[in-house]
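The complex appears here without one of its protein chains, the remainder shown in place.
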Amino acid sequence: MTPLNRQQIAWRVGQDFENGMLVNLGLGMPVNCSDYIREGREVVIQSENGVIGAGPLASANAADSDLVDAGSRKITIAPGGTVIDSAWSFAMIRGGHIDVTVLGAFEVAANGDLANWDNRIPDKGPLVGGAMDLAAAAKEVWVMMDHTTRKGAPRLLRTCTLPLTAPSCVTRIYTDLAVIFRDAAGFLVKEIIAGLSREELQARTGAPLRFAGDCGVLAAPEIAEKD
Amino acid sequence: MTPLNRQQIAWRVGQDFENGMLVNLGLGMPVNCSDYIREGREVVIQSENGVIGAGPLASANAADSDLVDAGSRKITIAPGGTVIDSAWSFAMIRGGHIDVTVLGAFEVAANGDLANWDNRIPDKGPLVGGAMDLAAAAKEVWVMMDHTTRKGAPRLLRTCTLPLTAPSCVTRIYTDLAVIFRDAAGFLVKEIIAGLSREELQARTGAPLRFAGDCGVLAAPEIAEKD
Amino acid sequence: MAIDKRVGSAAEAVADIGEGAVVMISGFGGAGFANSLVLALRDRKVGGLTLVVNSATHPLSQTHTLIEAGLVRKVICSAARGRGTALSAFEQLHKDGKIELVCLPQGTFAESIRAGGAGIPAYYTPAGYGTDLGAGKEVRQFNGRGYVLEEAITADVAFVRGDVADRFGNLTFRHAQKNFGPAMATAAKLTIAEVRVAQSEPITPDRIELPGVFVNRVVTA
Partner (left out) sequence: MAIDKRVGSAAEAVADIGEGAVVMISGFGGAGFANSLVLALRDRKVGGLTLVVNSATHPLSQTHTLIEAGLVRKVICSAARGRGTALSAFEQLHKDGKIELVCLPQGTFAESIRAGGAGIPAYYTPAGYGTDLGAGKEVRQFNGRGYVLEEAITADVAFVRGDVADRFGNLTFRHAQKNFGPAMATAAKLTIAEVRVAQSEPITPDRIELPGVFVNRVVTA
């Protein structure tokens, strides 16, 4: 079996963006998802600092320090895009106008609880940013993360052990091993990578998995990892 | 004695606008005050439909139905003016950014209560508009009205008899007979028209009047009444 | 399959608005009335509507035609007074108990709609405290001052009048046409804009006054 690398996970998420969706992409891995929107689909990327219709990263000679996304990356504005102020941007988020937010996570619980902002590093300052607003109010919260910690401990759990970002909000999880929907009954596996058995996936998961009747193979094209 | 006409009351109010003030003028008589700002002073006129820096009425050939004030009058934008949306305009009002609002009134009480929106005409629909927001939140509420009703009944009272617009908000009253400040102790007369005795003014007023040590003469230039 | 929110006519734009819909209508003082959409809705003859409109009786607005056609069961507004002493259609229906009225201070009207679009279920305001319009509402003191609790207003549909739209639904407004448009567009499940010009080409980013993500359909009128 070959787990997906992070670009491949981003690719897999990107395949599920529908035409016309308003999508917010979290810092880190999720921002890469906009590179993998399917041909012919127009997706509006919202960055919580107020860029509505964020385009690709700016080329070196077009980079403008006044045009950044929520990750401080110098970006461009896509056709039809604009910039609003932060109060309005979060009114948009809080008001439920975001179709999908894709966030990284430390842990996700079977009831949809999300923990992605505080991993309890002693004495370091907090870093919540817009995560709580996004998690609480987006129509769908998709999580993108490695299936387990570097030490192999599960991140999909019965109950989160780290401080919550929002209760009962996650609707999908895209990992290096599987695509999992989260519903009222818990985790439902929709895709699993070739060469990994259902039992092996369950062994790497801290809560019971159900498998969809049409559970398929999670496959992505070859894409080199960045950085 | 000669009571001021309405244009003269507007003139008298206009003399008290200071340079740089943000002023909101109510429908009816108050909108005329902007015609009488003293030479050399710049006052920003706010209209609650979002015009910040309203200019004079538009000439017939410049009239634009998309550029109106809160009284549906076709106006112009003054130098430095702009237009914002109603939610922001009332955020400006509610947030206490208006230095002075000048409102018409049916009644004002000695404790500053204002009644100016509902004179109990049977079966007619309500018409509150922005009056309650303005009265509740402007730094100063100046009332401009005839001192008595057409039948001679006082409008300055111990207690309002009509439904309130806001409690304890009025700071000044400009009438056809007097200029009166309202403070914690009640009404304090600052100016009175020539030929009207203090006793006569008190007789036309439904609450006790005090007279300022420097109480002066209320005088205005000749200005023809409009309409 | 590019995003394109332009539709052919006002009739087409309102074709799926159903019985009992809550409808927001922008406009103030002659500027920004979405009258083509209002008239198209009247022609559909669906009843039981709730209107969220600043004035139910402004003579330059076509809102009264919905009321006169008997299609309205409730009005949320800051003004509903007809001109003169004769009773307007609204006033007669209200007197007869056939139309429900919620009257709000205009700032509360605007802020409750903004709150509806901003995910804020309720907020405190000083407007109306100590008055008949505040009577019966929950009150609370902050820093020694009284405030009333007001709840958000949302709608099934919002009618907004703009100047220029592009295929993304981005809008510009002319002057005081703006008024309740931006707030209402955020607070409705379906926002329909009528505009002078509906172009394919995107509006320049720094000229857009309402992002198209808040607009679902655009019609030229």
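A, B and C label the chains in the order they appear, each numbered from 1.
Simple rule for what comes next: contacts are C-beta pairs under 8 Å (C-beta built on N, C-alpha and C of every residue); 3 or more make two chains touch, one makes a residue touch a chain.
Owing to the predicted nature of the structure, the values given are computational and were not obtained by experimental measurement.
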Not-displayed chain touches, in the whole complex, chains A, B, C
Where A:G14, A:G80 or A:G130 are the choices, the one touching the absent chain is A:G130
Missing-chain contact, candidates B:V13, B:C33 or B:I84, resolves to B:I84
Of the candidates A:T2, A:N19, A:S72 or A:S197, the residue in contact with the absent chain is A:S72
From C:E111, C:D166 or C:E194, the answer for touching the chain not displayed is C:E111
Chain A positions in touch with the non-displayed chain are 48-51, 64-72, 77, 83-87, 89-91, 93-94, 118, 121, 123-133, 136-137, 163-167
Note that chain B touches the chain not displayed via residues 19-20, 22, 40-42, 44, 46, 52-53, 77, 79-84, 91-97, 137
Touch rule applied to chain C and the missing chain gives residues 111, 115, 118-126, 140, 142-143, 145, 147, 151, 175, 205-206
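Here is the rule we go by: only the chains that are shown with their structure count from here on.
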Contact graph of the chains (line, ring, star, complete, other): line
Contact-pair count is greater, between B-C and A-C, for B-C
Chain centres computed over CA atoms; the one at greatest distance from chain C is chain A
Per the C-alpha means, the centres of chain A and chain C lie apart by a whole-Å value of 35
Rounded to the nearest Å, the gap between Cα centres of chain B and chain C is 29
Two or more other chains are touched by the chain C residues 114
Expected list for chain A, residues touching two or more other chains, is none
